[in-house]
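Of the protein chains in this complex, all but one are displayed in their positions.
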Amino acid sequence: MVGRRDFLKMVGAGVALAGVTGCVTEPRRSILPYTMRPPEVTPGNPLYYATTMPLDGYGIGLLVASREGRPTKVEGNPDHPASLGAAGVYEQASILQLYDPNRARQLTYQGGVRSVRDFVRAFGPQSTSAFGTPGNGEGLHLLLEPTSSPLTASLIARVREAYPAAGFTFYSPLSSSSELDAARNVFGRPLQPVYDLRAADIIVALDADLLDEGPFSLRYAREFADRRRLEEPSAGMNRLYVAEAGFTSTGVLADHRLRVRSTEVAEVAAALLELVRGGSVGATEGAAPMGGAVVGEGRGAQWRGNEWVRAAARDLAAHAGRSLIMAGARQPPRVHELAIALNAILGNIGRTIRYIDPVLVDVGLPTHSPVPLVEALRAGAVRTLVIVGGNPVYDMPADFEFGELLRRVPERVYCGLYRNETAALCDWVVPALHYLESWGDVRAWDGTASLIQPLIYPLYGGITIDDLLKVFLLEAATDAHQLLWESWRERTGGGDDFDEFWKDALRRGVIPGTTSPEVAVTGEGAVVRVQSMGGAGGEPRAGSVGVDRVPESGDQQGGGGESAKLPRGGLVLSFRRDPKVYDGRFANNGWLQELPDPVTKQCWGNAALLSPRTAARLGVEDGDLVELRYRGGKLRLPALHLPGHADDEVTVSLGYGRGGAEEVARGVGANAYLLRRADAPWFGGGLEVARVGEARGEERVVRTQERWTQEGRPIALVATLAGYRANPDFTHEHRGSQPSLFERWNYSGEQWGMTIDLSVCTGCSACVVACQAENNIPVVGREGVARGREMHWLRIDRYVTGDVEEPRIVMQPMLCQHCEKAPCEYVCPVNATVHSSDGLNEMIYNRCVGTRFCSNNCPYKVRRFNWFDYAVLRSPEEDLQLNPDVTVRARGVMEKCTYCVQRIRRAGIRARVEGRELGGDEVVTACQQACPTRAIVFGSLGDPESEVSRSRRQPRLYSVLHELGTEPRTMYLAKIVNEAPATAV
Amino acid sequence: MPALFPRWSDTLLRVGIVGVLAAVLLAVGFAMAWVRTPQITGQFSPLEQPVEFDHRHHVADDGIDCRYCHDLVERSPYAGVPPTERCMNCHNQIWPDSPLLAPVWASYFKNEPIVWRRVHQLPEFVYFDHSIHVNKGVGCESCHGRVDRMARVYQVASLQMGWCLDCHRRPERVLRPVEEITTMGWVPSRPQEELGRELMERYGVRRVTDCTACHR
Amino acid sequence: MVGWHGAPVEELRELEGHATDEELTEQLLAPLWSKSRWWRICFAVSGAGTLLYLVAFTYTVVSGIGVWGNNIPVAWAYGITNFVWWIGIGHAGTFISAFLLLLQQRWRSSVNRVAEAMTIFAVIQAGLFPVLHLGRPWFAYWLIPYPATMAVWPQFRSALPWDFAAISTYFTISLLFWYVGLIPDLATVRDRAPGRVRRVVYGIFALGWRGAGAHWQRYRLVYGILAGLATPLVVSVHSIVSTDFAITQLPGWHSTIFPPYFVAGALYSGFAMVIMLVLPLRAVFRLSNVITTRHLDSLGKMVLAMGWMVIYTYAIETFFAWYSGDPFEVAQYLRARPFGSYALVFWGMVFCNCVVPQALWSRRVRTSPVLLFVVAFLVQVGMWAERFVIIVASLYRDFLPSSWNLYAPTWVDWGLLLGSIGFFSFLFFLFLRYIPFVPIDEVKHLRAELEPRRSG
Partner (left out) sequence: MRGRARFVEPGIMAEFGAEGELEHAVVRLRERGYTRLEIYAPYPVEGATTLLYQTRPRLNWVVFCAATAGALLALAVQWFTNAFDYPLNVGGRPLFSLPAWIPVTFELAVLAGGLAAFIGLLVSIGLPRLWHPVFEVPGFERASVDRFWVGIDRRDPRFDPERSRQELTELRPLRIEVVEVGR
């Protein structure tokens, strides 16, 4: 989207503008009224539709705003269990994917354009295919993405009937079976845990990014935050222990974070279990080495890990039944088993955890592993491979050499959104529909089913997986809605009130009564099982939990496998889901590419993350180009020092270095899948790092924030809960009125203000994307960011505090502070930025001449300038996403956060038309709406009972750079960390 | 030896100097006047429309209320140009085969919109909301003029920012009871200013001159 | 001898070198008639520079400021640096003509016209940058309070309308001052020029000056009045320019010492520029009898004096930064500048502006054209660096470390800097070619006063 060519485009676009003056009259536009206006549509006012976004098979409920028939913004559906009204970066950015001009537009066979009918002829009733009628499907294999859709499930079942010999595989590079395998090992059947964080006082996350990863993370973040938002010092707060290698959003909020190699998390878990079971916790305070429970062999009892484990164990013991231990998807089943055991012992099961039957189709069965397919391919047993969604050629473990295998398949079909790496190797390429264009259903993590309804007529044509399956069922394609409607009619047994039921389901976006029931498991049983587990095969040995010995990291299956058998001190390579492009499927999304990584602040690419100490040991400078050598694979990418990262481990994001036909994604970052191995999907030892030289040009790390520290300045304030209670007034220097020569401007009526609670900000950046979508903020591309010209109105500042070795991170969303004594205003020569009567710092784009004086005088540097005509970077398709309530800024003007003034004015007009005053909490800004943890509160200070007014009464309130006397309307609540009382043992 | 310059050159130079200065001043003055003329504002020029729709007939003769066609005006930023079906409500009975209605039928059957030309055109960076104005007693006539006397609708007001501000600063000079919103040629029963102030009181009308009231 | 302060007579004896006024006149008019090869070469070179300027200028206007290296936080960089630099250079001219006139420093006579021309051309350069650096230059006229259809006005709390007023006033007054000073000489050219065309052209600009007693009387009065107006103006202009920075909150900008600081700096670079212009002329046109070593000496002393004012301001602002104890000020002055990413520029500035001029303590340096030129040149470089440090170094390290970022110039930035120098010299060479660059009447007047009076 923003390459060299586009730079020229920007430069060129100027020509049109050059010499434009104020008094030119533009040509008459035309008006095209409906011929028949749909009753629900009121041109000029947005309509909201409930739908659901499927991601790796699980649904997240959404409300999508539609303006005159074009979806413009994605928001969370408060009624949906996985959303609760919040929306993450993927959900919100998916709307840009809908309009992506690079999406596959034509159905092709070996490059030649074909019609759907041709496709049906090839595989449908008169199929000439090898497996075709009346065959039994011998040689037919379908490679699908994991799905939980009841409709799809039923179709799959029918396809299986029709072709008993047909093979099925469900693959997604990020999904892991550890959790279910562990459950199977422990409970004898695959079960899926659903956590209730509201009920947990102590949470221990073992390499689990519960706040930002997984199909229920939005809900978990909300629940977690609800137990953390301090109304007053005396209020209670949950405590979070995190053991992880990289720095995740969860690590950011950790009260006690242990940076430990991914390979050693199992040891930590084991030691934890040991202490908790030993029951000695609490009793033997400080009675030093508890049995042999010294984690991290070779580090000695001094190692901080011991302290962390003891503190966690003590807390867990003290909060039996009100605690929670979670293991991350990256960890092998072993760790999950230990977690289950811990939860069982502490009696958390049934209290903070309930188990339900798995939601995905076939989940827990071998069809969820790519291995059988790969073997079949190697054996040449597959004659027709149908790949629906995903991008296996790109994201299968490198040692499968899937691309090579695929080439050998005689008949290859791909159905997906893009002409990606996989499409390039297939004869048949069938464009798929975006979820915002299609009918369907999907289930959330807790089993709740919800409907997917289209917001717009297919832009580029295409079919859904259901349509595709119907082709193989030799059935004529029926109307998608009809199909869905019928399937649910029979599922619910019809009934006269079905139409009502259906309408309601569509409106609310949730199908009532579909949430999976809890499966009763007995905690005791679990513990017993853990202990009595036979040592067969890769199964962990019984003793491994016992006090007598700590498992070697080498024992770990799944995680390390053979590869992990390495001498300590060797380097571990660790892969992670990218917080922006996920597994690579969003790599063509400009918003996400330009979204700074929550912790590293890197845009447009990935890097080898490693701790400064390890870097020093390897002689790798920050920003050097390094070569990773791992089990025969090589990968070049820039190194990036990440304080707080585990030593002797290198983390790399998946999803970059794409080679498909997607213009934005192509050539951005390095493809870490090339190093991924099937036996060690998430981490493994034996990595070598070689410094190549200084990274230049396209390989350079591009970051929106170079600095890690606050340079000792009081910007993002942090205190411990104890400290806060001891001295609740610790922010008093940073608030209150400042002496001023001017008498205060008198404000009346609605007075807008915002309060941001740093205690619950994970840095997930949902607000940043929300702002981008709501306010038509352009993407400036790698070059632009490299030059320091990113346009985000709302950025999240990340600062490390405390000890350099074991840093804490505090996230500070930074946006226009709407200062009452705004420094930007009095320096504007043309009155382009002034104050409104309701206390907004207004920015009038059409008056701005672009002196940039305001930006220079803005102490918060939240103003953004249109260095070029960025509008030309948007394709006509992407223009359809633009919010008609917000001006698209011209070249050469300044812009900034307006507190979503378009929403304020719309609400104000609505209220006054209805002849009432505007409520203090009636207006919701885009960022506030998206925030999963409700860290952002917005409203009128004029209304003493509004949420924001109440937040202003908290003692930990303060304003940034208060000493300057700018009197910001955006204020912050200092971050409170809930450290365990006497951690020092 | 003769002088370098002839005698008349004096006058020539002086006239020249004065002339140039005068010309500059005049040019500036002229430019300022020019941008206020209909040539720039587009006032008073009826536009050729795809359908020969005569407001005089529909409003004056038939007495159809503005809101029958422009039905969004009270609840949307847009007054709303009626969908074709709206025309058909009457015209499938009245003059169904009038040649003037040919394009309307065409639109109706082909289900293709009639492409009207915009008469009142604000820049993209201006956000005008009809609903708030009509609900607070600003009559259609106040901005659109006597549409009931227009064969082809044309723009009456300059629609320049200064013109907007006049009302926003002194609404009492135009406000009318909401019942009279669509009345053409309405005359206040009492002195406008007095009535206006009372209506401001009643409807809670404020003097809105915040920039973001119109620019977002 | 009337009003002969400043220079002891004997130091200007050289003026008597020529037998008659006519010969002196001829000598000073010679450059207007002669076709010097030097001039052609210089003119061609400066012409090329002007072309570069046009290219960079057009490219910027057509494509947008994005073609510069600016970013957030460094929203101002080369553009404003060049602006302040040029306006500073533009100060010495009027200062020499006006202020020294009031002080009756008669040695100014030989150099003031060059200085004034320099002022005007420098102000032209300075005036272009603020307009060019706008995001939408075609709306620059919005800074003028005129009754617009949008009924919105400029905002006079901002320093930019002040700038606008100051620069346009300064340009107008300087132009008038220069032109008034020119009238008698234009008359001389009118009466001496070969060929009717030239005589007519110069004649028109001479407005029919007859050198009558009445003319001279009013003329000297008005010249004095203009000088009286121009002197406070000179001081005000750079003070106002300094408020572009001083009225903000930015550490490194937010400082009450800025107005005097900027004026001193301006005169500093201004005098240096005068030296750089005068010395070559003196050599090329063999004017050592008119522009005497005494002139060089005085100019040298001025530079030295101004240099010390600048040194003082550097010292005092750094001291205050430290003394204030304000962490942001301290970080800016004691860390970001001397040890930050632009430390090299900073130390270069210190060397050029504080160390180099000390050479001027020696009379040998002051009176040696070559050495003097080198010093002046380095001072020029130093002053540009100073503005760069003030602007960029303050912006790239402001309040929130999260927004800190570096600035790197593009070829357009360089093109505009060099191009503006080219354009400046282009205008200056035109001036040399078509206007007597030494005020003939003043020199003759001075000379007459030096001569033993002839008895009637």
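Going by the order they are written in, the chains are A, B and C; count residues from 1 in each one.
To be clear about the criterion, a residue touches a chain if its C-beta (ideal position, glycine included) is under 8 Å from a C-beta of that chain, and two chains touch if they have at least 3 such contacts.
This structure is a prediction, so every number in the text was calculated from the model and none was measured.
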Visible partners of the omitted chain are A, B, C
Touch as defined at the start, partner being the missing chain; which of C:R196, C:R218, C:R286 or C:R363 qualifies? C:R218
Tell me which of A:P193, A:P823 or A:P955 is the one touching the absent chain. A:P823
Provide the residue numbers of chain B that touch the chain removed from this figure. 1-10, 13-14, 17, 165, 209
Determine and list the chain C residues touching the chain excluded from the picture. 2, 20-22, 25, 145, 151-157, 159, 161-162, 165-166, 168-169, 172-173, 176-177, 180, 184, 187-188, 190-192, 203-204, 207-222, 225-226, 229-230, 232-233, 236, 240, 243, 441-442, 444-445, 448, 453-456
If you put the missing chain back, which residues of chain A would it touch? 742-745, 819-826, 828, 831, 834-837, 967
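Throughout what follows, only the chains that are shown with their structure count from here on.
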CA centroids of chain A and chain B: separation to the nearest Å works out as 49
Distance between the centres, which are taken as Cα means, of chain C and chain A, whole angstrom: 58
Which chain A residues touch at least two other chains? 847
Multi-partner residues of chain C (each touching 2 or more other chains): 150, 152
Report the residues of chain C in contact with chain B in the complex, numbered from low to high. 146-152, 190, 196, 199-200, 203-204, 208
Chain C partner contacts - residues on chain A that touch it in the complex: 10-12, 14-15, 18-22, 705-707, 709-713, 715, 787-789, 795, 797-799, 812, 814, 823, 826-831, 847-853, 855-857, 859-861, 863-869, 890-894, 960-961, 964, 966
Spell out the part of chain C that touches chain A in their complex, as residue ranges. 61-67, 69-76, 133-136, 138-140, 142-143, 150, 152-155, 157-161, 164, 244, 247-250, 253, 327-328, 331, 395, 398-406
